[in-house]
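Please find one structure pasted underneath; my questions will follow.
As you look at this complex, bear in mind that one protein chain is not there, while each of the others sits in place.
Labels for the chains are A, B and C, by order of writing; each one numbers its residues from 1.
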Amino acid sequence: MSDELKTPLLDELEKGAWPSFVTDLKSMAGKSNMVKDLLRQLEKSYRDKRGYWKHGGLVGVMGYGGGVIGRYSALPDEFPGVSHFHTLRINQTSGWFYTSKALNELMDIWDEHGSGLLNMHGSTGDLVFLGTVSDELEPTFRAVTEKGWDLGGSGSDLRTPSCCVGPARCENACFDTMALTYNITHKYQDELHRPMFNYKYKIKMSGCPNDCTAAIARSDMGVIGIWKDDIRVNQAEFANYVDSGFNVQEFVVEKCPTKCISVEGKEIKIDNSNCVKCMHCINTMPKALAVGKDRGVAITLGAKAPIVEGALFGSVMVPFMKMEPPFEEFHDLLGRIWEFWDEYGKNRERIGEFIVRIGLATFIEGIGLDPIPQMVKQPRDNPYIFFEEYYKEEEEK
Amino acid sequence: MSDELKTPLLDELEKGAWPSFVTDLKSMAGKSNMVKDLLRQLEKSYRDKRGYWKHGGLVGVMGYGGGVIGRYSALPDEFPGVSHFHTLRINQTSGWFYTSKALNELMDIWDEHGSGLLNMHGSTGDLVFLGTVSDELEPTFRAVTEKGWDLGGSGSDLRTPSCCVGPARCENACFDTMALTYNITHKYQDELHRPMFNYKYKIKMSGCPNDCTAAIARSDMGVIGIWKDDIRVNQAEFANYVDSGFNVQEFVVEKCPTKCISVEGKEIKIDNSNCVKCMHCINTMPKALAVGKDRGVAITLGAKAPIVEGALFGSVMVPFMKMEPPFEEFHDLLGRIWEFWDEYGKNRERIGEFIVRIGLATFIEGIGLDPIPQMVKQPRDNPYIFFEEYYKEEEEK
Amino acid sequence: MSTTTERKTDIGPPHYEQFLHPIIKANYGKWKYHETLKPGVLVHVAESGDKIFTVRAASPRLISTNFLRKMTGLADKYADGYLRFTSRNNIEFLLANKDNIDPLIKDINAAGTLVGGTNNAISNVIHTQGWVHCHSSATDASGLVKVVMDELAEYFTSMKLPHKLRIAVACCLNMCGAVHASDIAVLGVHRTPPHIDHKNLPNQCEIPTTVASCPNNAIRPTSIEGRATVKVDEEKCMYCGNCFGVCPAMPIADPLNDGVSIWVGGKICNARTEPMFTKLVIPYIPNNPPRWPEVTSAVKNIVELYAKNAKPYERMGEWINRIGWPKFFDLTGIEFTKYHLDDFKHAGTTYRRSLQNRY
Partner (left out) sequence: MSTTTERKTDIGPPHYEQFLHPIIKANYGKWKYHETLKPGVLVHVAESGDKIFTVRAASPRLISTNFLRKMTGLADKYADGYLRFTSRNNIEFLLANKDNIDPLIKDINAAGTLVGGTNNAISNVIHTQGWVHCHSSATDASGLVKVVMDELAEYFTSMKLPHKLRIAVACCLNMCGAVHASDIAVLGVHRTPPHIDHKNLPNQCEIPTTVASCPNNAIRPTSIEGRATVKVDEEKCMYCGNCFGVCPAMPIADPLNDGVSIWVGGKICNARTEPMFTKLVIPYIPNNPPRWPEVTSAVKNIVELYAKNAKPYERMGEWINRIGWPKFFDLTGIEFTKYHLDDFKHAGTTYRRSLQNRY
């Protein structure tokens, strides 16, 4: 290979208003052979319309089963810089908060040990160090732990939990997303680093039903803030919205899913007994309305992408649970869930698929919850009931 | 058995405001041993909490495979009057219209040949002669055909088609339900009388989406009136509704499923391009609003009760078809449907189950319809697409 | 009365035209609007200005020629001999003369039945054969209809409900009627697996059809003493009785355990909301003939709560959707159990996959 970097196709991606990863990567190509060969291989992919990576191998750091994704070029002779190109998933902080100082320290480590490329962040939430050789995995690990960081999850383990900004910067937060995420991540370091589950288990925390971490779509377990009592109303601020010409009727009243809002003059009335906590009215008039005071979380289980049985949204297991440190009730429940899934789930069966396979009634019995109508959209509409109790005669005729 | 009729339990059903079938049946018990023993056996059922009928046998009239349901008592020695107790399904008229004269003639026949008990009507629509012995089947048949009547369907055949009152007494009728029912019933006498299908095939005609025959819930093929153009409006009558104090806003505007109605002063405006023909506004204000002029039918397939695969509502195959005698387009389509179902359906597989099993795309291809978005609530949400067209290379690598 | 003339077949039913009242014939397809004059009485007005009056009477559906002759007598007296039946088994007298309405109603009542069922009423109950005629039944149908409607007759003869309320009764899971799409349904259920009569099964049943009949794959072919028969995996059987439908040697009736279940919230018409299936509310009530008091009081409780709480033009299912199922169970005092949680084919689609919920 000549040392010159010719990427006519990729160069087309330097044009346009959106920040260009090509421009950025090219700025690194001088420093790093890995980046240079990555760009070359990518250029070839763009020409041939196919990827050139081999199926990942088993690589990692000592004593951990997760946190590293092995990756090898299918054309190592042509692109030796990426013959190994593994990623390390660095467990991000709660809410993705950083200081410049902390990030700069991580950058120093990564410039020394790897390609200097990153994903800020991976889709599960990790800070992803993108691309290094097998021999650098352990040194990178040592360096990051030295600075107080650790790896995230991969494989059949607890995946790196993540959360929305929550109480740190949001008036809607119904529980401390940041604290719970920290608590879970630290309590389950073993489950996170050593894959022992049937399959991956993702937990995401959103402070309210706006669900800014997509917990209900992308996490095996969603912990989503909710309140039980009434929406707090500031009538004076509401009157301001009306006065400002904001079309409360069309944009709020009519859009409430249960039509439980009415407006009399400049006063808003909410039939809280029929409010389904959708957040819309609060979102549209944040100065006038706020989440209630009796706060906690709903817990959903089973969200996932389509493979194998079709995509699932999480389904409500616990419609309301108080959520204060040390979060005992939560850990208790999680323990029962893992135990039951571990015992009866199949290999590579996500918890959502497991619940559908064995049935919700059996599942909640297994984890010790009682059936309540909040768990379903509606009761069954088919008559195929497995009655378990029936009368017995002394003798069969 | 003593000749005395003792039915203490059934007698409890002579009390109360609703007309009592027990009182009525007892009034026949003097005339008919069948009725007497029927009451006796029923009394025993009430005491023992179980039916005493044997599984039906194959009985019928010469040359017909359907129209008769065989029934034998499980206790023929105890209740000889019902040792045979078969029913004949007499094909009702379109819209269940009768004259006293015609019904009296049928009653005479039935008093002579059977129990004198009837169902007016069976759930599929037949006039059901309830209970006679095997030897009387053929004579009954002869007598009713003599008077111009014939049997309806049973078994794996075309079941007796039925229809709502339609143009005979309803302003909403979008096509001639009565005429089509007559036409179908006569055209397919063979399919109706000689079971040759995979399973039963029910057709119901409703003149509009109010669906007063429950076609979308209870018929393999629903033919349901619909219009394509604008709802006809009589603004003067509308103003009368407003003046009368009728709450148009709450009871009509807000209940329109697509919110396509607006009211300005005493004038109603309908955005017909977004009207889904639900009928609600027309139902609530029949003097002011009426179905459009460009009328026809929608055709649904596949409704059924839950056995085996769960209950199904019919699903739209043809969102709009003109429907004028001799109904050629309709018969053409029906022919293609039967042919395809006959060839690829399984024994005892209703058409609704068949469509679900092979998939809608395959089914419509088989019957020669093009895919259109009106056939579904929404496009697929899973990525499991069977691509049939793809590029081929000269050589495999 | 049997005849000696040539045997006729495949003649189909007579043409309907001969049964249409002259006013109907004259205005066929040209109706303009209708009005409800009072419970059970409609007038349809044609473009020509002609009017036809309809008086609707209840019928137990299981009737005798006695009863029907009484009705044809009334039709002759008041309706020029024209009458029809509705898709819900009511009898409709078609009157040219408005003055005949009240005398006709009086005579109908004298004949032992009621006038009503129009508009915001409970109309007649769609039902099935039960112990009167069907081998498959887990309960009786005619008796259940009688006791339920005795309790609710006032809602047939008045129009004081928020909207129409349609009730159905069926005696087994075949649901020969409207159970799967009714405002309220009463459904006979078995609760124990079929018994297998191994002696007769090999002769009476086709084994592949029997195996295929089971919605839950609970039936397997087997052989006993060298004869082909079937066995039932009792863990998988949910007592639907479909095997008995194709194989008489698998009776499923069990007097000790058969009974009824109660379902609500179905709907057929497309007005406002799309058609809806009926949903389970009470999984099991023992058969308690002749008057099934637990069933009638359960149904009445639901009807009365609906009458009190639903808004105008809200059908049962629409009302429940507005207030939510948790509230429905609260209001009715019905216990929510594991049996309410769907576990059939599309069960996963019934789970609450959203945060929108009531507390």
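The definition used in the following text is that a contact is a pair of C-beta atoms (placed from the backbone, for glycine too) under 8 Å apart; a residue touches a chain by one contact, two chains touch by 3 or more.
Source: prediction; values computed, not measured.
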Which displayed chains the hidden chain touches across the whole complex: A, B, C
Listed residues B:80, B:148 or B:257, member touching the removed chain: B:257
Touching the absent chain when the full complex is considered, from A:36, A:84, A:218 or A:380: A:218
Residue touching the undisplayed chain, where the options are B:278, B:323 or B:367: B:278
Identified contact with the non-displayed chain, of B:216, B:242, B:351 or B:367: B:216
For chain A, residues in touch with the removed chain: 9-10, 12-13, 15-25, 27-28, 35, 38, 42, 45-46, 48-56, 62-64, 71, 85, 87, 91-104, 107-112, 116-121, 123, 125, 130-131, 139, 142-143, 145-146, 148-150, 162, 164-165, 167-171, 173, 176, 178, 182, 185-186, 189-190, 193, 209-214, 216-218, 251, 255-257, 276-280, 283-284, 286-287, 290, 305-311, 313, 346-348
Chain C, residues in touch with the chain not shown (by the definition above): 270, 274-275, 346, 348-349, 353-356
Touching residues on chain B - with respect to the absent chain: 209, 211, 216, 224, 226, 228, 257-259, 273-274, 276-278, 298, 300, 302, 312-316, 319-320, 355-356, 359-362, 364-365, 371-387, 390-393, 396
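Operating definition for what follows: only the chains that are shown with their structure count from here on.
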Chain whose mean Cα position lies farthest from chain C: A
Separation of mean Cα positions, chain C and chain B [Å, integer]: 13
Centroid distance [mean C-alpha coordinates] between chain C and chain A, Å: 48
Centre-of-Cα separation between chain B and chain A, whole angstrom: 50
Overlap residues in chain B, where contacts from two or more other chains coincide: 306, 310-311
Residues within chain C bordering two or more other chains: 173, 175, 180, 215, 240, 277, 344
